[in-house]
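Of the protein chains in this complex, all but one are displayed in their positions.
Read from first to last, the chains carry the letters A, B, C, D and E; within each, the first residue is number 1.
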């Protein structure tokens, strides 16, 4: 029984959440739309890390699915937004 | 049985008449005439049964539970009235046959005519007050239809509406009064009500009842101050005026007053309300009649006046006055109907009813003139005629009235003055129309009408004469029967004779005659166009003013009480909700619970600082920076999802995340069609004060709502959970539900019906979205190619109408590598979606998440490949997916029926397969598969339908050639 | 046989679902198949509904004992699983809804069905939602079915598209979305406090709560009340109603006549279940005055209305207000008459919406009703509504006479003029109100207010209807509208039903009064939760 | 934790309500989605907060309810999420249609006289 | 927390990986704030999505394998997906940024 892992989890959670804070600040500040999109993308990745870290912390495998889903589809929103910025519409003819 | 027949016959006739062809004038008239005649004879045949105070009753059970039965009651008074209605009806039918022109749609006329007759008989014969009110309203309706018979004429329409408005108001008020009356008496049965006079008169509700019933009666009888509708009702064909608006319908009011006389009269309130209205109508009606130019106008005001006389008599609270009133009802009907017919004949033969234009018709139509002379004399109260008799009874009643001083002198005086007016207008009527030089500029050359048209009038005049000369032998017994029916055995003695000796009433009669002649001579000298003093009061204008007043008033009131603005509505909804929810909380003063709370984790706090900041910022930016607001709300959504992760809700997190992604794409697709915000208001303009106030108010409401929500949440969070249904689910999920993931077992099994409804919602919405987008019309400024595309593609030297090549294996340019990657992702995502679908029962996932994953993967293909490219290779029919999904889920649920179990009971099958091991199949899986398919179908349908808009808007031809989508 | 009969309660929900889903398998072009499917399904639903009505009234042998049937979905017993409950009240409402559904369906077949896409499936789903909402005995499931019927109604209110419709539909949708969110909050809160969602169990549990928990439930109840009042069209939450109903296509507006009554039904259900413990919004003077205000605004709206469709919307508001006020009286004296009035007014307003559409048809070409977006694209829409005008059919003779008569009958019904069922309903309400003895307390409802409101609203109805009716039918030059039998028959049928209701006022009233007496008792709870009520005690 | 979550619900709900009361359709749709988040969290919070007790039966714990979070609110939230998604989509399309047909993105379908 | 049940031999490396991963992510996101230009900022979060994620995933694999007492490798799939998908966003964003600066 040791407290190493819980502390590491705690530390990692703090790091990642502060990282989320940085991304969120960029999200709020802009200044340009692409900055916000990039920040949202980062936020999703960081969110995935939060999920994984929590999974380690709770020692449960069920969090893996959520992380998997973020990994698979976290990018879709950002991609669609980028495409919107680039082309003015998400789905072209 | 006969009674029933009396009522039913006219209604049956009305139905028959409605279905006769429109040119069957004779058939119609025969039908109506026979019906009326039969009714008359039937009524007459009942006389022996009522002659000695008997009462004939008939009733059909209708709704005895409500105290309603269809009951008819014929006593002497009712018999007299029914006779009046039926006989007068027969005469008017004959008259109308010749009056209506061949071009008129007669079936409608006779149909309504007979319907009216039935309704009127219903009023008279009802043995139940409620039933009487029903027939009462029917007479109003019939009158409305008859006045508006020539509905192409403005005056007919207006007159009809005016009549309906006034009489319907009266009817409703009558209903109220009758209801109260019935409540006081304990029954609506007329007999019972008539027997409880003492109770009623001493009841605290008596004034209200009296007011309501009097209002009903006075409006119907066109009594001051509700008299204005009657002159306008003269727009009706003359037979209608003769029948409804002089002889019968307007008499319904006085009929009612007489009917309820034993119950309601005898109080000061009765005297003032009924008598006062009668007196005013008597004088004012007569006075105004003097100045009318329309023959029917004179008669209309005269009717008001005469009805006023009857009302006044009823209001006098003496039994003799009641007798006089009943007598005058009959007399008035006879001479007034005859006069109306005369007016109709004149109108029919000359084409005008204007007193100014008509003159000297005596020479052209002597018979008509003679009849009119006699009738008018009766109206004026000339001796030897019936009008004289009842008027004299009236005079004597005014003289012997036991009232305080002023009233004792004032009443006879007023009566004499009114009599004077009445003589004057009768004279004028005759003088202007029939005497004097013959008019030359009439629309038609006058001549005598056919005999048949004169016959009804002649009969009525004959009656006037007979009654006038031999009152005791003609009308005497009937009058006695009628009054006995009202007053009971102790009816007063009176003598019906032409001459009672020389007394004060006779003096009054003669002074009225003399004064009337004088007045007429005077007025001929000074032909006033408009009645002095009262001429300014114009019923039509007042009605119109009242109407526009009501309309604009209610509009204004409505504007204060309601709004067409969404913001106001939402403010109210939210406001009411906040106040309603906080009120019990604040009054009961609740405290936080005692459940031990979890120590805050700084990371979680930070996460929510971010989430809250995103939410607030989204609220801030949503107006001018839609894109930023969308991204920011995505941030808030992520925080929400992570909260679900944090607090042990993996299923929620999964679902929320996938939904989040799809929603973002959806709104982005929509953003394409929202043109840039118009920033005119923003640039260089100060925000007006009102806007700032509104924003402050909204902020306040929003804060209250937020705090309320937070408070409620915290109150629950700090309370130990209640012992509810949830332990059951946890305990039974594995043994009975066969799944480890309790949430999923709840969704597909325990509460599968919720899911069932939920997927239906999704399907419905998808269909709606599709239907709406079929007719989508983008804003004009959005139709063009987005600026980015025209610039980029223009720079590449391509034409604007560049269509992607469906045969190209990979897109050109910057999308090539994304396309490669995303297409590689598709099979992976499909597998993942199947993974979530299949194992949802035991771990987070399920059909919904699986479906969304697949749908997202498909949409990704659209994003990188373009609509044309994807659909040339892959034809998904989302609509079928939706249908199959719903059917699948339904079948999974309905499968239980085969086992005789309730819908959605899960059925499972275990088996052993060689090599593969244990196999577990269950309807639950089929259900989840249905969910999966539906979600795929619905999501793809919505997104793709939206995506198709740009295709339609600039590449329609190419797409048409391809044959459209879905 | 009874084995199959026990599944009857689920059929009103499942039949339209299967029919609606199956229609999607047929393409847009296979109109005939879709039509047959829709008609068969709706007829079957009607048969089921009438059978259930008979069963709950004891006229037909029911597969369950007692007067209430509970159908446990998935075989999970009451407080845990979802139950459908068939009792007199729900059976009445169910039958009414399906009747209206059938009438409007037949009506729509003449032309409206082609004014847009997916009309028939959507109307089936609407029926499914309505039936589910009436039958369910679970709070959250009620939410779900509210959503089903709302989702379908969103689709239907926008059916045919066009600026007016979209504008009104937007308001309708937003307000109802907000209401749905409130519903969720309320349902969750109730679950959070009591730990259950089953309505019968709530009826047992809520009276036992005290103090803080009681306050929380009251807050939830207030939210729930707001939701139901929004649905019921109560002032001041009804501003959206007139525009939405007015703009909707005629058969849609016709079937919407039942939607406000869903809110009324829900209010009634909770009021009767919770009995004396019912929080303020369900009954009592709170609802009474709210109802009065609703009548007042509806009346003002009628007086101010310039168009028939707005007028029709206002009559719906007035009838809702009347019901709210009637149910706002203490006790159950006005419940039976209220139900009678409800049935009559729903049938009449359903018919009225269809009549006015036919009446207005001759005046303005449907162009303004069916705005088309396709000129923007130059596309030839296969379902261009303008082609509908040239539809072949059998125009019925004497169209104007029919329309006029139908209009008058509707007016008579809606204003409560004699002799039709509208009068009987109003009359019985008035009688009960006059006989009502106001309880102690200074602000107890004053019956005379109700009497006056009812009479005055009737009068205003007469004024407004005659004004507009005169203008529509007699005022302007008009061509005789082309009607088809399929349009005339449903209207006639609805009106005949009203006539029959008036003729059979006695038996009908007996049934409704029996319903009121039943609602007063605990039959519902006992049938749904037999085990719990037997032990009476309820501490776990 | 509880107070953080409650405040979060409050702030999101408040922002949503504020946006609901704004005059532009896009503001309303963002407001509705924020409000939907808040409501989802609210429903979820009715099951109280639990750490590491996801309602997925772990064989070692058996089916003892004490070891698992309340699954019912979670099931309700799932339904609510789906319905919220559907209605958001619908509302989006309606607002687009309204913008196209009426020429304005004001919620009333017409520009007010004065902004 | 179940994390306490992990034996020390596995806990130590896992903890180290977690700390490193967290720090890398933090630095990467910090870059979003500290770098002045979008074109510079686009590079920063890659740190989190590659090595940061990798470290934490390794920790996860380690811990879950120990807890499940069998090799659990499905976390690798996350890496696969992250690596697969991140170029798409990056490319499009870069491209959008270039376009938007041009104007």
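Here is the rule we go by: contacts are C-beta pairs under 8 Å (C-beta built on N, C-alpha and C of every residue); 3 or more make two chains touch, one makes a residue touch a chain.
Definition applied: contacts and distances are computed from a predicted model.
Q: Consult the UniProt record of the chain that does not appear here and report its protein name from "NADH-quinone oxidoreductase subunit H", "Peptide/nickel transport system permease protein", "Na+/H+ antiporter subunit E" or "Sugar ABC transporter ATP-binding protein".
A: Answer from the record: the omitted chain is "Na+/H+ antiporter subunit E".
Q: Taking the whole complex into account, name the chains on display that the unshown chain touches.
A: Those shown chains that the absent chain touches are B, E.
Q: Can you work out which residue in B:821, B:868, B:904 or B:933 touches the chain that's missing from view?
A: In the complete complex, the chain left out is touched by residue B:821.
Q: Using the touch definition from the top, which of B:271, B:835 or B:897 touches the missing chain?
A: B:835
Q: Can you list where chain B touches the absent chain?
A: So the residues of chain B touching the unseen chain are 809-810, 812-814, 816-817, 820-821, 823-824, 826-828, 830-832, 834-835, 838-839, 861, 865, 870, 873-874, 913, 915-919.
Q: Residue-wise, where is chain E in contact with the chain that is not depicted?
A: 24, 27-28, 30-31, 34-37, 39-40, 42-44, 46-47, 50-51, 54, 68, 72-74, 76-77, 83-84, 86-87, 90-91, 94-95, 98
In this text, only the chains that are shown with their structure count from here on.
Q: If every step must land on a chain the current one touches, say how few steps get you from chain B to chain D.
A: Minimum step count, chain B to chain D: 1.
Q: Looking at C-alpha means, what's the farthest chain from chain A?
A: In terms of C-alpha centroids, the chain at the greatest distance from chain A is B.
Q: I'd like the Å distance between the centres of chain A and chain B, where a centre is the mean of that chain's Cα atoms.
A: 59
Q: Just give me the whole-number Å value for how far the CA centre of chain C lies from that of chain D.
A: 28
Q: In whole angstrom, how far does the Cα centroid of chain B sit from the Cα centroid of chain C?
A: Going by mean C-alpha positions, chain B sits 17 Å from chain C.
Q: At least two other chains touched by the same residue of chain C: list those residues.
A: 140, 144, 147, 151, 154, 158, 161, 170-171, 174, 178, 185, 189, 191-192, 197, 373
Q: Could you list the positions in chain E whose residues touch two or more of the other chains?
A: Residues 1-2, 81, 85, 88, 92, 95, 99 of chain E each touch two or more of the other chains.
Q: Where on chain E does chain A make contact in their complex?
A: 1-6, 8, 11-12, 14-16, 18-19, 21-23, 25-26, 28-30, 32-33, 38, 41-42, 45, 48-49, 52-53, 56-57, 59-60, 63-64, 67-68, 72, 74-75, 77-78, 81-82, 85-86, 88-89, 92-93, 95-97, 99-100
Q: Touching chain E in the complex: which residues of chain B?
A: 788, 791-792, 814, 817-818, 821-822, 824-825, 828
Q: Where on chain D is chain A touching in the complex?
A: Touch list, chain D to chain A: 51-52, 54, 56.
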